Every structure is written in C-alpha cells, then in structure tokens.
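Removed: one protein chain of the complex. Kept in place: all other protein chains.
== chain A ==
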Amino acid sequence: MRSKSAPWVLMAPFLLLFLFTMVLPIIIAIVQSFLTVQRTGLVGEDGAVSRFAGLENYLAALTNQNFTDSILRMLAFGVVQVTVMIVASTILALLLESASARWPGLFRAAYFLPYGIPGVIATILWSFLYVPGLSPIVDALGWVGIDVDFLGPNMVLWSIANIVTWTYTGYNMLIIIAQLKAIPADLYEAAKIDGAGPLRVVTSIQLPLIRPALMLTIIFSIIGTLQLFAEPQVLSSMSSGINSEYTPNLSAYAYAFQYNDLGMASAEAVIIALAAFILSAAALGISNRLGRKS
C-alpha cells in the first residue's frame, strides 16, 4: 500500500535544485580548473580555444604570491578573529545564563541584532565610524593624542575583523545558549550538593557539555573566514590597504570578472572549497579526540 515512489516525489524538487545549482556548478568548476583558454592571433582576435592544462592552473594559483598571501592573511585573521569571537560568545552566553544576569532577554536581543544586518550594510555602518571626519571615535581618540587610521594598510584587516565579530558574536552566542539550556537541572543540583562553586560549575559541567555547540560555531566560522568577501570588497574603495586579491574569494572574483581567466578563478574556488573541508574535518577530528580523552 505504501507507495514506493512517494519519497522520491517528495524529494524531487529539492534534488533537482540541488543537482542544478550545486552539483552541476561544482562539476563545471572542477572541469574548468583543468582547462586553459588559449587565444590565437596577436591580441586574441582569431578567437579562443580551450585546452586541457592539467595542474597548470593549480600550480599558477599556488605560486601566485598574491593568492598565497591572501590565504596566509585569512589564516592570521581566522586565528585571531575566530578565537576572540568564540571566547566572547561563550562568556556572554555563560553570563546571560548565570543567575546574576538581569534582563537576559533584552541583552540577548541587543547582541543578536547585528546578525540581521547584511554584511554590506554592516560594513557601510562601520565605515562611517572608521572614516576620519565622520567618525566620532576617530575624533575622540585624536583629542587624547591617539592617531588611529582604521583604514590604513596595517589596521584595515583588524577593522574588518571587528565588523565580522560584531555581526556574528550574537549568533554564535545563541547557539551556545541553546545548548546551555539543554543541560539538565539535576546536574546543577548535584554540583551544588558536592559544594562546587560557580567557577567549578562552568569548567566541570557547562564547558564540557557545550562542546558540540562550540565545534559547530568554530567550523561555521572557519568556513565563513575563508569566504570573506563583502566586507573587504566594500572597504576596498576607502582603503589603500586592500587590493583586488586581498582575500582568496576576492581573488577568484577578480580572475573571473576582471582578468577573464576562468581556469584560474575555478582553480582558486576549488582550493578554497578544499581548504574549508580540510579545516572543518581537522576541527571535528580534534574535537572527537578531546571528547574521548575526557
């Protein structure tokens, strides 16, 4: 009686979309990354032919100083920004869930608000606070004798980190709070009977039990870091420190739409995707190992 086709009918629209907008583009990207376009004639006026290039594009991408610099830049960015953000999210979640917090709902909403603001708009908002002449912060720092150029070549990466932290801290905090709420109350009771102080409760009960939520937020943040695009792209017109290959994603975009080199753009996109996979898998592996030890 149970129709065999029912699950397939239910899944059909999703699977068709998945194949068309996800699988097909990935296959094209991989194929494209092994091709190179050869233009014939002096300035390419006789048309262009694609030919198999093997790993040429990958080698070119990995030996392209700008691209490798952008990857190293994102690693430095990720190590600092993700750490700061996850630690901040965890502390805020613990504080809001602690008995001492007043009006937790109000604060939760305030911290989560930036998540609803698109990265581009967030960058525009913060750029108002970065630009000298517009920014009261730059003015105030100037009065006390500190000259900060938030958009200067050395500072701008951390100005971007600030925008990303501002946008996603509240979101990560909510994921952590959700898991804190799932901790059974009798565990707290037991800890109290055993005479555990608040700090002990945090280190022995809360932190170990929110590990899955922490892993999830870390992995999503790593993927997000590798994909950084809107913030540096918007700030690039205001800062001399940002070139068109400042992040891996900007680089892929530049190769596709400015330099018209799809092979290179695809190779870079594939490298970014692979890096995201490897880093996420590493994060999961570390988490599992820690889980087994404890």
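Definition applied: a residue touches a chain if its C-beta (ideal position, glycine included) is under 8 Å from a C-beta of that chain, and two chains touch if they have at least 3 such contacts; residues count from 1.
Following the convention adopted for this analysis, contacts and distances are computed from a predicted model.
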{"item": "Record-based protein name (UniProt) of the chain missing from this complex, from \"Lipid II isoglutaminyl synthase (glutamine-hydrolyzing) subunit GatD\", \"Fe-S oxidoreductase\", \"Iron-sulfur cluster-binding protein\" or \"Carbohydrate ABC transporter permease\"", "value": "\"Carbohydrate ABC transporter permease\""}
{"item": "Touch criterion as defined above, residue of A:A48, A:V79, A:V120 or A:L207 at the omitted chain", "value": "A:V120"}
{"item": "For chain A, residues in touch with the removed chain", "value": "1-4, 6-11, 13-15, 17-18, 20-22, 24-26, 28-29, 32, 92, 95-103, 105, 107-122, 124-129, 133-136, 139, 166, 169-170, 174-175, 177-179, 181-183, 185, 188-189, 192, 198, 201, 212-213, 216, 223, 226-227, 229-230, 234, 237, 249, 252-253, 256-257, 262, 265-266, 269-270, 272-273, 276-277, 280"}
